[in-house]
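Missing here: one protein chain of the complex. Every other protein chain is in place.
All chains are identified by letter, namely A, B and C, in their written order; residue positions are counted from 1 within each chain.
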Amino acid sequence: MFAVYAESFSSDEPLNGLVVGERPDPEVPDGWTTVDVKASSLNHHDLWSLRGVGLKEEALPMILGCDAAGLDEDGNEVVVHAVVRDPSYTGGDETFDPKRSLLSERYQGTFADRVAVPKANVVPKPESLSFEEAACLPTAYLTAYRMLFTQGGLKAGDKVLVQGAGGGVATALIMLARAGGLRVLATSRDEAKRSKALDLGAHEVFESGARLPMKVDAVMETVGRATWSHSIRSLRPGGTIVTSGTTSGPKLDDAELTRIFFLQLRVIGSTMGTRHELAALTNLLDATGVRPLIDRTLPMEKAQDGFAAMADGDVFGKIVFTR
Amino acid sequence: MFAVYAESFSSDEPLNGLVVGERPDPEVPDGWTTVDVKASSLNHHDLWSLRGVGLKEEALPMILGCDAAGLDEDGNEVVVHAVVRDPSYTGGDETFDPKRSLLSERYQGTFADRVAVPKANVVPKPESLSFEEAACLPTAYLTAYRMLFTQGGLKAGDKVLVQGAGGGVATALIMLARAGGLRVLATSRDEAKRSKALDLGAHEVFESGARLPMKVDAVMETVGRATWSHSIRSLRPGGTIVTSGTTSGPKLDDAELTRIFFLQLRVIGSTMGTRHELAALTNLLDATGVRPLIDRTLPMEKAQDGFAAMADGDVFGKIVFTR
Amino acid sequence: MFAVYAESFSSDEPLNGLVVGERPDPEVPDGWTTVDVKASSLNHHDLWSLRGVGLKEEALPMILGCDAAGLDEDGNEVVVHAVVRDPSYTGGDETFDPKRSLLSERYQGTFADRVAVPKANVVPKPESLSFEEAACLPTAYLTAYRMLFTQGGLKAGDKVLVQGAGGGVATALIMLARAGGLRVLATSRDEAKRSKALDLGAHEVFESGARLPMKVDAVMETVGRATWSHSIRSLRPGGTIVTSGTTSGPKLDDAELTRIFFLQLRVIGSTMGTRHELAALTNLLDATGVRPLIDRTLPMEKAQDGFAAMADGDVFGKIVFTR
Partner (left out) sequence: MFAVYAESFSSDEPLNGLVVGERPDPEVPDGWTTVDVKASSLNHHDLWSLRGVGLKEEALPMILGCDAAGLDEDGNEVVVHAVVRDPSYTGGDETFDPKRSLLSERYQGTFADRVAVPKANVVPKPESLSFEEAACLPTAYLTAYRMLFTQGGLKAGDKVLVQGAGGGVATALIMLARAGGLRVLATSRDEAKRSKALDLGAHEVFESGARLPMKVDAVMETVGRATWSHSIRSLRPGGTIVTSGTTSGPKLDDAELTRIFFLQLRVIGSTMGTRHELAALTNLLDATGVRPLIDRTLPMEKAQDGFAAMADGDVFGKIVFTR
């Protein structure tokens, strides 16, 4: 079948190992099913895979792609959940499985005619969402949903600060926070990004490190070192930082432990989301009319162009591949 | 000062005991403050007071009114929180204080030039809300906010059923649920009310007792006997009924205890809300642009007309008095 | 292999359908494993099965028994979790799966040389627990554990009322509540049972319906109709009733809905427990030295005697079968 896959790794020239070609149909273990892919979307995870991060040499060739929407074996419109639990896992929340994998890490990914997934990893797609829109959800938007509403425990009327507007998860955080009735503050070093954050729905934007006019209930952290102390200082007593990444690095100058214990702050890690959260997220978009921000849509044959644009950093919103 | 108060009780002709006249300025105990009332709003509670329900003979004459917005002693625009904790109460959530009272029960109410309240019962009014709009919040909308987001634990993307569309709290429930990113289903026996529920933002409406196309995460119950079994049957396993009243009576034909334990359902009582929740509610309206539904606005001198309209049942939305 | 099974149903003479004999080895589907049974324990569920309640004619002959401890295929000492999720279930908590079954309902039970279970249904047995003790846990004690610590949310220093001391779950509730640092009050109509409740660790015992000297944080309800109003009246504002059965029937004279909403009480259904909770329960017994109460231990060949004793009601504690 048609597939976009990694043939080799290169940390300097990741696109060198990218092939748009043919791969065998996926194996379908007992308890798994297949989805005919109508649309998928690109993540930085795909670029990292081509650099050999999170993917093993012996797994090559590997079809890339975590996100997809398409048709299940009965022709139903579905979204694919990218988190695959290890068969030995006995817990209830698959994101806590230390042996979990994302599609394209251990099992073949979604940039293909067809993808095989465990039966439980298929979620109904609401009619109101196009395949292109639905294909944006399983990674960036799901991560943002879990950060805000599960790990952050935020509810309508609360106040949230999103650090580092402009990033893919930050964009999703701003849009979903507005959809959930939150007051949304956002920061960026870059004026153009602050302006875009306002367009996405942020109520107020600030330069990085600026003193805020109010304390917030929670801060969404994907930046790390560059914003940590500001995040801590922006919280009300008992407030929460949800952290799901560190684009500026994880080595903090000062973890601010004294403030954490004296103000009884909470720091909560978050990564990806559950199948149940993906279903709630699709319901949220269906119920509110909010739609993921799409930078461009390309036929999957032109996947190279999408990867190149992401590598150049010249992107605001998701890059979607259609099939 | 000018005041609208109850002079006597009558269960049949409640308006007979209503006086629009003059009363002494309120006493201001240590730790209390006064608010100059700019707007207040009418609740069924006020009509019940005139019938002698929840109010004692020896407390007469009593200025009526639970809700108000106005100016504090420094001229700041504020909303008044109506729940007054007993001085002996040591808990953290004033709605759990068994000796709590609402304004106009033990302490003089808000239908007057001025009302005295504990300093903690004053919440900043966002500029974006008019005094009229803010005066609608402290009872019906606060009750709805706590039902949905505290007791119901609902978060963006969840599904909620509101029973008995048309009631004051049900109206607030539908509007606030939409503001919080929920999918909202509503029922009513009356087609006109179902139509209004759609106008308010309900996604789908149903006749009372109709089988729903999906199971919901929570049901908001203010009806009681007439809807209880339907509420139970509408829930997913582990789902929640939040109950804050029983307009059709509290005597259930069948409490459905077997379903409750086998499906692990949750029934959670709710009444009024905290000062903290009132602040979050004002923030929710400020952040989303959602505004309370106002049936009519009258100068406080014409309070009789407002009481008469409510007694006739000829009302959809809040009746606001301005001063 | 040797097995104790139901051959037919009789509501009047349930033991008539009970056979101690031979049955084929269990089938072992993909993803399942087998446990060599060293001990199992009897539940009322087994007697109900012989009456045809919860078991279908076409499932006969069915090996009975939900509870077991034994050796897994590698010779490890294990406890068996009795709740089997349906393969189509996608949620995290298997007790919310509406199509779940208990061993001996759809799949062959534990009163045999060997039982087949999903791999995830096997929990390590702590060395400090004998097979006989471990075999008491998966139904009655697991139910009690979830009621107290998950659904009831009780923590050390809280106060709990156990209604209907003497029942199997009530016995487990009293013992586990004490192990968890709770103050334990218990009721029974029967003086001998009240006395036994004190022996099990209850701090204070009362006649059914007696006014308690203090309000409690939670009531554990397995009685239903006969105790409901007393349970409601025994709670502090905001307190919780956890209900997992109704030995006196589910039809309440008065559900007490007005008290529920005005005092903001919580009614939470509970049934069985998760694999994770079974592991925590074994850890609790291992860490505290608390042990299940065993009425008698019989070789599995004498299972008839155990069933007869339970049918006579002449039991205080678990009846254990060894193999």
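Throughout what follows, a contact is a pair of C-beta atoms (placed from the backbone, for glycine too) under 8 Å apart; a residue touches a chain by one contact, two chains touch by 3 or more.
Everything numeric in this text was worked out from a predicted model, so none of it was measured.
Although it is left out of the displayed model, the omitted chain contacts the following shown chains in the full complex: A, B, C.
Contact with the chain not shown here comes from a single listed residue; of C:37, C:123, C:179 or C:255, that residue is C:179. Remark: the omitted chain is touched by one listed residue; of C:106, C:189 or C:203 this is C:203. Taking the complete complex into account, C:287 is the one of C:1, C:15, C:287 or C:308 that touches the chain left out.
Against the chain not shown here, chain B presents residues 30-31, 87-94, 119-120, 274-276. In the full complex, chain A touches the omitted chain through residues 93, 95-98, 151, 224, 237-238, 243-246, 250-252, 254-271. In the full complex, the hidden chain is touched by chain C at residues 145, 148-149, 154-159, 176, 179-184, 203, 280-281, 283-284, 286-288.
By definition in this document, only the chains that are shown with their structure count from here on.
Over half of the residue numbers at the chain A-chain C interface are used by both copies of the sequence. In this assembly, C is the chain whose CA centroid lies farthest from the centroid of chain B. We define each chain's centre as the mean of its Cα atoms; on that basis chain A and chain C are separated by 42 Å.
Contacts with at least two other chains are made by no residue of chain B.
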